[in-house]
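Note that one protein chain of the assembly has been removed; the remaining protein chains are unaltered in position.
So that you can tell them apart, the chains are marked A, B and C in the order they are listed, and the count of residues begins at 1 in each.
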């Protein structure tokens, strides 16, 4: 049997993997970072089981190349997501950890009173 | 507490979301589908916690445009993945279901004798 | 010898190819299309030699799947770009033509008085 907690974790993983690989490589600069954050949040917010999503992109890392812009890299992401399946809720993050853009579950809980699982 | 089963589900989700959004849009045709399948399998196989990955792309759907090729669409994917975290193993798939490219967990199990969780 | 007109055409091609393959696959719906248009325009506007860029995404084609959203497809794009190299200016478009998302140069001109080429 697969629990709602496991399903919520699966859904959170899908969304983080998806947004990373959809948007890495996008031309970016400090003055356009806000528009990209908004677009990513709105895109992910459409997907099933997503309850909350916040995307912050590290502007410090947006060092200009010779043409005056940078490129969205995995290490720039600071993302927090919350998915919900049934009564289970999963929080997960994508953020830099020891120089690796790590995706991790930070919390799963199930609303009390749900005795299905 | 987050169980190994939940972590394995999260990791499976990451990989399916990632491969979908990395490769959708790739120019493709029946005669090149094999090379793309191989590239995706090898790419995903590098990622942490992946134990098995098979990718089949539906050649029937690769209808040529006026220039003689098609484009990799989400509906063409038939993917099976197995991730492993600790003693827990998660199987998940990405495949067409009622005209939607559905990602779903098909099985999670934990090796007997593991009493940590 | 390579003329500025040819270079401007090359640069326009780069930007259209880039934006298509960067953003195809993005989850989208009518209510989020504006944010994606803005993000694409700003991203492409950062790139070298781009003087103008407008991106319109066809909301008619954004038919909801069972989860209430759609996915950015090549056929939804209506893009006009102008690049400039030296005194040469190239206008190009990406738009649906006979059911194919066609990229084409619509105009190249060189400012009078430039006698280098």
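Everything that follows uses one rule, which is that a contact is a pair of C-beta atoms (placed from the backbone, for glycine too) under 8 Å apart; a residue touches a chain by one contact, two chains touch by 3 or more.
What you are looking at is a predicted structure, and each value in this text was computed from that prediction instead of being measured.
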item	value
Touch criterion as defined above, residue of B:8, B:28, B:81 or B:105 at the omitted chain	B:28
Sole residue of A:2, A:24 or A:105 that reaches the chain not shown, by the stated touch rule	A:24
Contact partner of the left-out chain, one of B:36, B:73, B:92 or B:105	B:36
Residue of C:35, C:55 or C:108 in touch with the missing chain, whole complex considered	C:108
Touch list for chain C against the chain that is not drawn	2, 5-7, 9-22, 90, 92, 103, 105, 107-108
Chain not shown, touching residues in chain A	20-21, 24-25, 65-67, 71, 74, 98-100
Residues of chain B (touch criterion as defined above) contacting the omitted chain	18, 22-23, 25-29, 32, 35-36, 38-39, 42-48, 67-69
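Everything below uses one rule, namely that only the chains that are shown with their structure count from here on.
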item	value
Shared interface numbering between chain B and chain A [over half = same, under half = different]	same
For chain A paired with chain B, centre-to-centre distance based on mean C-alpha positions, whole Å	19
Sites on chain A at which at least two other chains make contact	18, 22
